[in-house]
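Dropping a structure here in structure tokens format, bear with me for questions.
The complex appears here without one of its protein chains, the remainder shown in place.
Per-chain residue numbering starts at 1, and chain names A, B and C are given in the order in which the chains are listed.
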């Protein structure tokens, strides 16, 4: 527990407090009157209202569309499942600028919907909502699916023997068992959409703004730190309230569940219903996720003879000090380190939180861990700049700062994905190991770990993807000679000209491939399940 | 490739903090390093505005020695926050007088200049047998209805530049002008990337995205970039600029307060307005030099001539009105 | 027939776990399925319930083929061997589950729940969490849950296996009475022969996915179909023998067999009660190898030279000590020539 607490104190609380304090401090006095002024601003209220409802709707929509996906990925076997599961995570890593482009190709002018039905969503709030689904589909599929695959299917059978139809059995038995995972996923989606930045900025134009966008504008563009600080605090309060509600609802639902080996629960689809569901999910994934991504690939191949890709290997364009292709190495390196940090810190925290004797304080820390998802990246980035500038923590120009910032976002993922599973593990299973002579550490390694292995890999995948795609904080701290892929893409897009654009698309494509391959490799990692005796 | 953070303390290294658009030829930098004996480290810190803001936040313990990339729209923010220490660069007298600023204290040195202008899609206008607009006045003509896309003046540097251009042109009457512009269907998006890549039909990206606005607020240097960054290069630029819609930006550099290596910083400032760098600059950063004897490459001048009579505004005036204008602009145009 | 299986076959990875099983269960009949662990009893129930698709054959309920009919439409009840109580619901919620899916009104529901909890000996336990129940209590809740919706065909997988004898005996009586009253048809799996004999109208003995014997408890006990069934019922004195007329040649020497016994090479069963101890010198000479107290009697293990050992049942008072030498005679009334 001490590890995660220290980590959060130093790399999150301290910088954020520093930057907020800076905004609210006026010479030696405090600027508290600003709070009232900002709150009274109808513009700010409108932003708060928009932020909240679009997040609610996005979350509901995402759950609605992604839960069938979670089922299909958890319980049905079909060829290409692993690849597809990696693919749905790809949107996560893409810089929002690129996603905007991709998404407009689906729902914008001349996009698929336009050509088929003449429907254009790019100027409506629907574009934002759908893009949120696009982004967060994987969150639901992976967090919920991770637990779902391990639920004993016989529970549902028992319900059906008592006269419940398949949907009824699902609703009355599986859903309550999944509730903590669904709540965790919903929480994450809500936090992501509540603090949505890129999507809203690009698809919403200047008319729609979330708090996060407003904070960004106030900090980075207008440089009105006091307004930004107040907004940050509003966001803090809102996020804190959400976390409290979540903690309260989830705690009452967590029960030990009968977990089984996930590899035994997936079956080939049977019956028209399952085939229809599978088809539906595949079509959804194809239209909502694959198609926008394909547009990027297509555009990267526009220049004949892979010219865009070949151009990446030269440093001539002047945008970079090194060939853009080297961004892959940098990104991977950062992502690996960030993932490691996130997994270690998040794993420690999740384990501490599962302990039966975990007190109030520890549980409170649970909510605290989620806060990084609710705090603007720019706030954290600026916070790092002013807080971590003195030895021994003069990290501003140290490369480790980037993975640290990225890990901050990864940790909540790790905790949220692992907790529902860890809490579902029947204590008696641990007891069984203890009476067989296993020490607590060994129990964790031999009983919990194999059961959460899947969740852990999912979480690690997320942490990896988040880190690979993180832009907001990275752009503030990444060093120019080592841009990450998203930073490189953004720089290329920041200049006119066909080859720049082509390279940006090529680099985005590479980013997608890197992400998908990394996730696939990660999912293949298996702690040897059987050969242990 | 991931060394530690100790480099900045080294007195043989001079650190330049800049924005993402910074670029220079390797040979030119190498030559400077060789002559001066300093190693140059560059920190790119987001876009121009962010670079300045970060510099302000870290002014007690700056990340580098020299900040390059403060333009006239933001200059007051930098100066008011006491970012720079005075230094008059060698050859400062070779800078064209109209670009000089802060003459009494010499806290900043002008380095380059560029114009923010409305760009048009040549093909679209010839297809539609329409003459492209030439001036601010043209833009509110009904025949150009629903053709222009610009950027949010609150969040985007060209957006702000365009606003300042109209303010310079119409004085206190600029809100009237914008009302008409709005009535004429101007579209406002948040950033340049979107405007140029997603909405403007003349750019390479916009063509792919089936963009439908043939007019965009961008830079005078965008047309040459469309030529230079194309493979194969076309003979003429696919886009042009509306000459009467330009606003001139000047970018400055200055020696940061509390710089660890002030001597190196001074040498770097000298270098930035030295002839070699000024000659090299246009094709790297798509800007014009400020030195009166700098040579602009022929290609660059051919596809992207500097505007003849751009709107300009004194940094002091910008400082005095910027926030207020942006605020009224926001409620006028966005609400 | 309420339930008919026709050549029902289930394979797991090539191995037939149900192997062309034919079985008929009449309306109101109570059938117990017996068989060694792993012989396919649970699989049989799951196949009938529609939880386990058949690889061949058919399940008919009320004469209608159930292929494609989903589990919840078959109107059968199943109590799982491992209970599968719903951990998120309390005891009452578990028992009431099947009533809720059938839309039984709330008042009736809670009345029925209370009744059933009373029946299984857990009165007033409705609000308890299932995780805080003892093993036997969980089993009783599972039983109550399966009983609650009163399905026409109720299948019970080891319903009383974790209960102590007195409770089990009471429940057997009450369940029989209940099933009789409601007209429920029952297919129950049990490993306990006493329970099967007490509960069942008919028992079915399974062996490796096939039905080895089916009949009334008395029939099966008195005339096991073959050596397997005999051994499964706990008889140890089973040997190969050559039967000729009223006598059989066995490793224990000549043994009398009942009249009209099948002739030739056969398996032969001597019930422990048919092994009569006589003074040494008379009959087959044996050494007492072991004696086990069995409550009502003592099981004595006899070693006759190097022939297979013999088990005898003796009253406690007359049982010899380990190491004693005794003589053995056989009672033809307790000898069965099998199959």
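Keep in mind that, in the parts below, contacts are C-beta pairs under 8 Å (C-beta built on N, C-alpha and C of every residue); 3 or more make two chains touch, one makes a residue touch a chain.
Keep in mind it's a predicted model, so treat the numbers as computed, not measured.
Chemist: In the complete complex, the chain left out here touches which of the visible ones?
Modeler: Computed over the complete complex, the missing chain touches A, C.
Chemist: Please identify which residue in C:64, C:254 or C:294 touches the non-displayed chain.
Modeler: Among C:64, C:254 or C:294, only C:294 touches the chain that is not shown.
Chemist: Which residue from C:52, C:81, C:237 or C:267 sits in contact with the chain not drawn here?
Modeler: Of the candidates C:52, C:81, C:237 or C:267, C:81 is in touch with the missing chain.
Chemist: Just one of C:97, C:179, C:221 or C:252 touches the chain that is missing; which is it?
Modeler: C:221
Chemist: Write down which of C:28, C:150 or C:191 is the residue touching the left-out chain.
Modeler: C:191
Chemist: Check the options A:273, A:364 or A:450 and report the residue that touches the missing chain.
Modeler: Considering the complete complex, A:450 is the one touching the chain left out.
Chemist: If the hidden chain were put back, which of C:56, C:69 or C:167 would touch it?
Modeler: Going through C:56, C:69 or C:167 one by one, C:167 is the residue touching the chain not shown.
Chemist: Could I get the residues of chain C that touch the absent chain, sorted low to high?
Modeler: 12, 34-38, 41-43, 81-82, 121, 132, 134-137, 139-140, 157-158, 161-167, 169, 191-194, 197-198, 217-218, 221, 231-234, 272-273, 292-297, 313, 317, 333
Chemist: Name, in rising order, the residues on chain A that touch the hidden chain in the full complex.
Modeler: Touching the chain left out of view, chain A contributes residues 259-261, 264, 426, 428-429, 431-440, 442-443, 446-447, 450-451, 453, 529-530, 532-533.
FYI, only the chains that are shown with their structure count from here on.
Chemist: Which of line, ring, star, complete and other names the graph you get from chains that touch?
Modeler: line
Chemist: Mind naming the chain pair that shares the most C-beta pairs in contact?
Modeler: Top-ranked chain pair by contacting C-beta pairs: A-B.
Chemist: Between chain A and chain B, what distance separates the C-alpha centroids? Give it in angstrom.
Modeler: For chain A versus chain B, the centre distance works out to 35 Å.
Chemist: I need the residues of chain A touching at least two other chains; which ones are they?
Modeler: Residues of chain A never touch two or more of the other chains.
Chemist: Hey, what residues on chain C touch two or more of the other chains?
Modeler: Within chain C, no residue touches at least two other chains.
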